[in-house]
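Complex shown without one protein chain; remaining protein chains in place.
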Amino acid sequence: MSLRTREQYLQHLKNMRPNIHKFGRLIEDVTTDPATKRVVESHARGIDAAHDPQLSEIFTTTSNLTGETIHRNTSLMTSAEEMVFNSRFKREMYHLTGSCTGALCVGWNGFNVMWSVTHDMDKELGTDYHARLKEWGLSLQEKGLLVAGALTDAKGNRKLKPHQQPDLDCTLRIVEKRDDGVVIRGAKVMICGVAAADEIFLMPGSGYRQEDQDFALVCVVPRDIEGLTIVEARHPSDSRELEEGFDCPTETGITQAYLFFEDVFVPKERVFMAGEFKYTGAVVTRFTATYRSCIGACVAGQGDVMVGAAALIARANGLNAKIFRDKLIQMEVNNETTFTMGVGAIALGQKHPSGVWLADNLTAHGNKVHVATLPYETKRLTQEIGGGIVETGCLPSFQDFSSPEYGHLIRKYLTAGAGSAETRARLARLIEWLTIGGGVPGCMHGGGSPDGARMVVFALSPLEKYTDMAKRLAGVEEDLQDQ
Amino acid sequence: MSLRTREQYLQHLKNMRPNIHKFGRLIEDVTTDPATKRVVESHARGIDAAHDPQLSEIFTTTSNLTGETIHRNTSLMTSAEEMVFNSRFKREMYHLTGSCTGALCVGWNGFNVMWSVTHDMDKELGTDYHARLKEWGLSLQEKGLLVAGALTDAKGNRKLKPHQQPDLDCTLRIVEKRDDGVVIRGAKVMICGVAAADEIFLMPGSGYRQEDQDFALVCVVPRDIEGLTIVEARHPSDSRELEEGFDCPTETGITQAYLFFEDVFVPKERVFMAGEFKYTGAVVTRFTATYRSCIGACVAGQGDVMVGAAALIARANGLNAKIFRDKLIQMEVNNETTFTMGVGAIALGQKHPSGVWLADNLTAHGNKVHVATLPYETKRLTQEIGGGIVETGCLPSFQDFSSPEYGHLIRKYLTAGAGSAETRARLARLIEWLTIGGGVPGCMHGGGSPDGARMVVFALSPLEKYTDMAKRLAGVEEDLQDQ
Amino acid sequence: MSLRTREQYLQHLKNMRPNIHKFGRLIEDVTTDPATKRVVESHARGIDAAHDPQLSEIFTTTSNLTGETIHRNTSLMTSAEEMVFNSRFKREMYHLTGSCTGALCVGWNGFNVMWSVTHDMDKELGTDYHARLKEWGLSLQEKGLLVAGALTDAKGNRKLKPHQQPDLDCTLRIVEKRDDGVVIRGAKVMICGVAAADEIFLMPGSGYRQEDQDFALVCVVPRDIEGLTIVEARHPSDSRELEEGFDCPTETGITQAYLFFEDVFVPKERVFMAGEFKYTGAVVTRFTATYRSCIGACVAGQGDVMVGAAALIARANGLNAKIFRDKLIQMEVNNETTFTMGVGAIALGQKHPSGVWLADNLTAHGNKVHVATLPYETKRLTQEIGGGIVETGCLPSFQDFSSPEYGHLIRKYLTAGAGSAETRARLARLIEWLTIGGGVPGCMHGGGSPDGARMVVFALSPLEKYTDMAKRLAGVEEDLQDQ
Partner (left out) sequence: MSLRTREQYLQHLKNMRPNIHKFGRLIEDVTTDPATKRVVESHARGIDAAHDPQLSEIFTTTSNLTGETIHRNTSLMTSAEEMVFNSRFKREMYHLTGSCTGALCVGWNGFNVMWSVTHDMDKELGTDYHARLKEWGLSLQEKGLLVAGALTDAKGNRKLKPHQQPDLDCTLRIVEKRDDGVVIRGAKVMICGVAAADEIFLMPGSGYRQEDQDFALVCVVPRDIEGLTIVEARHPSDSRELEEGFDCPTETGITQAYLFFEDVFVPKERVFMAGEFKYTGAVVTRFTATYRSCIGACVAGQGDVMVGAAALIARANGLNAKIFRDKLIQMEVNNETTFTMGVGAIALGQKHPSGVWLADNLTAHGNKVHVATLPYETKRLTQEIGGGIVETGCLPSFQDFSSPEYGHLIRKYLTAGAGSAETRARLARLIEWLTIGGGVPGCMHGGGSPDGARMVVFALSPLEKYTDMAKRLAGVEEDLQDQ
């Protein structure tokens, strides 16, 4: 078995059935269409990295199933150390691409989470999900597939349970159970990296009861499965991706898709939960524990790029980056905080009997609160260092910059003593892209909202244990209850 | 004299010489071109407001020069109360348009600042600038003109003084002094509202010495003056302004221009400083004092819209806005802080012998620090309340939304129990526009950077007075100096 | 009429009936007892200031009732400018004393608030409270009295209304109405400056209904009135006030008292509300509007002293204060924020028909949120600049410092290159006192809690007006209600 290459990957994408749309049109080839080629390039860099001797420690590992060298994003993480590599992988991917590569991330996590959940289900219910998943996993590792992952349902009225919705399709659901599989209908929304994915790992929401059993669904589908229509969402300044020049400054990019399932048949070999509502809580709990531990690495990685970009634009503006040392330090502290607190949450986790590592829930969710706030400060500081030119990307378009009529005026007046006008313009565009443009990932709400994380922190913190400590220290013996 | 109307205003704009470019092309009519019509609409609403009985208290006043009723943005502000109306005017303009209307703001401030500076210059130097300015001011009030204002030079290498720059044009300068006026060359950059302006008020940087006297220039020029080439800068998602549908959700908008002066002749009646370098400090000091007092009203006004939009999207998501009460309160506190601290800085100001009011410098600059930080928190909270759909505007394009083929799927799944899919989509687009899109104004660096404001705070705070207090309280008699 | 002097003031305090206790003992003379002499000294400095030509603009004014020159803290504030002097007065008092002088503050505010409320009551109810209050006010101005003020009741169970409490005394109440006055019982707690006061202005809570009419009480009593027992609360490190040496570094100080009224008779001339429950809301609303506007000046004034102390300790530690420029700026911005936002709230207020000025409620309460947070950052920065020696006042006691046996060792090793060991120690003690010691005022909860202020901000912000703006901008026509 040899590691998949960029060429193999791109060829596979080209071979798929076109089912992705944007701007009202069908995308024939995701690898060349300007609306999707950047996200494909981003993911391709993750594949390249596995072949790069300096990065292969992060991007490959040895399969605990086969002993073969595999792409790390197809691995089972059986220790804290291996899960920390998930964080390192993510931070490095941001270094390589500047933004989010969802198809190297969510499916990987889903595979690991379901490894433990199917283990538990089979043990209690006598099902054979674990074996099915292992079979799929072996194929995943062998082919080095990229698997996006989808949890977020359309939800409908958020005050109603799935089975109470006027339109039951609001939550992705099983409309028919057959001997050879299930037929599903509904939508998953805002899914990262779908255009660059080979397959999509579908997972449910949590807190489902008996009445919601049709919504308790886990399966994996090829991205181009029959009956699946995909529409890529917009993101800021995405039209620039269709333009010439450097106003979209990067060759990389992010996509977030809406997936519409219209009675899609999924064969049972690819189904890992179908009705076992009781286990939806475990799916979401374990998924978010890892996800919220490691997403701190994503925003740290992008923050690292902002530190670099801020230092550069300071120089391009004719200044010394050291003038902004205190701001750069604050940015660095922010980056290390979300990364390191995530590593801490991993280190505080435990090994599941199935063999995979589970991060610590309480502290992982605490980290999410920082993921939802600190990057905003980092972006603000980047804009503050960069000056007016970066705050809203306030410089003329590439067409104007290149105008034979007056472009020379723009270039003349953008020159600031260090580097060319184009260098300064490119850096300003990069910062716009990172802080208020197409590179901004959806990390605040991705994988769930910070308020949800706060609720978990409250639920898992042992309040009464803490009140007991305080009572002992204060010499209080009375029992005090909420009034 | 009657107040100028929207029709008169639009007609005047149409009659001007086309000299504004964007996306590589010349804009023939700013009132209809999609790249500029929104900023014109924004400003036109300010003119409409003068005719609206509910708003005329804010948008009109009585001229202290003629006793006539005038558009407030052409007035001299002769008391703290009148200057507070500058703040009220700005907050209301954001309510009406959602974003920045620079041609209703900067020229107004420039007129007032120069009223005091020309008074001082004439008194000391025997010049006749004040009478010239009064003449221009009378015409301004009579015609109800909209005047953009420009301070920021291209600057070149920020470590060098203007006269030390390899390319002297980096700072707008007088290249020839003639009996009937001056010839100027250089650029002003990132200037708000130029496409909607009748005229442009040009002001210099500060700290100039004898050697920099050619850069000590204040004058007013028609926007379409010969020799002036204008290029409008990009802003986030500005291509959407050229599209159909609601992906650019508003009819209003903001522009920021680069102005290139190639040996432009300005007649002396429009020149209010030409070489008196000593007074450049007064221009900038007085300009920023007012500007940084009142800009708190701008971000407050946009923050008010965010409060409203956040409450609405919560409802459109099928929730109760009250769930987010604490976040809404924090947003409201932020808004009232920048507004009210600005009002306080005005109240702490003083009347200049020329008759106009000057805001307090120290506290005005303190306010700028908040203007550069609090709106970022307000935006973050708006995104937090709005959910994933607003964080990066993560929903399909209008073309997809309207697709005959699959648009029904998008609309079906965007429905969330309260309001139509379109309502939810429009609100999400509005929040994207406000927080990470085309509506974000450049308030952090507009009118100067927060670090500059911090330096002013430090310079104007009486540190040794404070150390004396501390010594007296601590019973310390020794003199302590920095080591 | 001539302005009261320090000597007259101290003599009056000496002549009063001893009814104040601390540490289990009765204080015979508040002007000399170590537990109270510092708070008396603080207030005496406010009287001195009226006689100081450099400060008299702040500390005196002309009575609008008599035309005489009076202590400003006995004045009616009839304009925004005069109310801004309330803020200036408070900031200056902190400069002079380092901490809170409640008897120069709360009664003054109470007098002004009741000037407007009695006006309204008389107009609607035909009572004669306003004339009574004027009579008292004339005497106040003539004698230059210091009047503490008391709002906070013991409250009992906070979930019950006053009339529902098992012990009705929990809220100060009228137990008997007589022709010549009222008999009152109950407690007021945590009242600043009582030991330095001539009289005490008693005011009720708000939201009272018919059943609570006995609690609707406003009156003024001499501090030593029969039946009133006073116990001064502790504050951090207050035992040091009883010690020799500089471990309590200042000659000034703060006190907060518990007042116990055991069937105290108050003659009707001193009663300004007795049962008119409907007006308790106006009392509290107007009181807090002024109080929360001006309390920003208190924390600013103490923050100014911290700026000075921080710069000095840096020098005493052998460093250059400029190293900490960014931190000092942040402290200065914090100080100017609470001060200036308060001034803004005043400027946004309005004149009441009775003649006094009322500050703006919404923004005054917004300011309270900052008063409850920014000083904590200022203190933290002061401790950060000062180093380990100040963080917890971590240096030996004065007794050890002066020890004939080993004091020389302490002094030897405290010397740091600039100034003597004693200077360094005194400054460290001052910072301890300001940040974690006896000088810390109760500004977070004084005059009500920040959460109460937040509720007012929410209640007074026009949420539906803001949603209307957002709807218009987004082109949304549907009505959206909370779900």
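We just call them A, B and C in the order they show up, numbering each chain from 1.
One rule holds in what follows: a residue touches a chain if its C-beta (ideal position, glycine included) is under 8 Å from a C-beta of that chain, and two chains touch if they have at least 3 such contacts.
In this text, all values refer to a predicted model and were calculated from it rather than measured experimentally.
Residue A:Gly342 is the one among A:Gly24, A:Gly342, A:Pro375 or A:Pro396 that touches the chain missing from this view. Checked against the hidden chain, the listed residues A:Val30, A:Ile174 or A:Ala309 yield one contact partner: A:Ala309. By the touch rule set out above, chain B reaches the unshown chain at residues 157-159, 326, 483.
Contacts to the hidden chain, counted on chain A, fall at residues 80, 84, 95, 97-98, 246, 249-252, 304-305, 307-309, 311-312, 315-316, 318-322, 325-326, 328-329, 332-333, 336-337, 339-348, 362-363, 366-367, 369-370, 417-420, 423, 426-427, 429-430, 454, 457-458, 461, 463, 465-471, 473-476, 478, 480-483.
Where chain C meets the chain that is not shown, the touching residues are 21-25, 152, 154-160, 167, 169-170, 187, 189-190, 229, 231-240, 243, 247, 256, 258, 260, 262, 317-319, 372-373, 376-377, 379-380, 383-384, 387-389, 391-397, 399-400, 402-403, 406, 409-410, 412-418, 432, 436-437, 440-442, 444-446, 449-451.
Operating definition for what follows: only the chains that are shown with their structure count from here on.
Where chain B touches chain C, the two copies mostly use the same residue numbers: shared numbers make up over half of all numbers in play. Comparing chain C-alpha centroids with the centroid of the full set of protein C-alpha atoms picks out B as the closest.
A rotation of 180 degrees, rounded to a multiple of 5, brings the CA atoms of chain A into register with those of chain B. Each chain gets one centre point, the mean of its Cα atoms, and the points for chain A and chain C are 52 Å apart. With centres defined as mean CA coordinates, chain B is found 38 Å away from chain A. The distance from the centre of chain B to the centre of chain C, each centre being the mean of the chain's C-alpha atoms, comes to 39 Å.
Of all residues in chain C, those touching 2 or more other chains are 326, 483, listed in ascending order.
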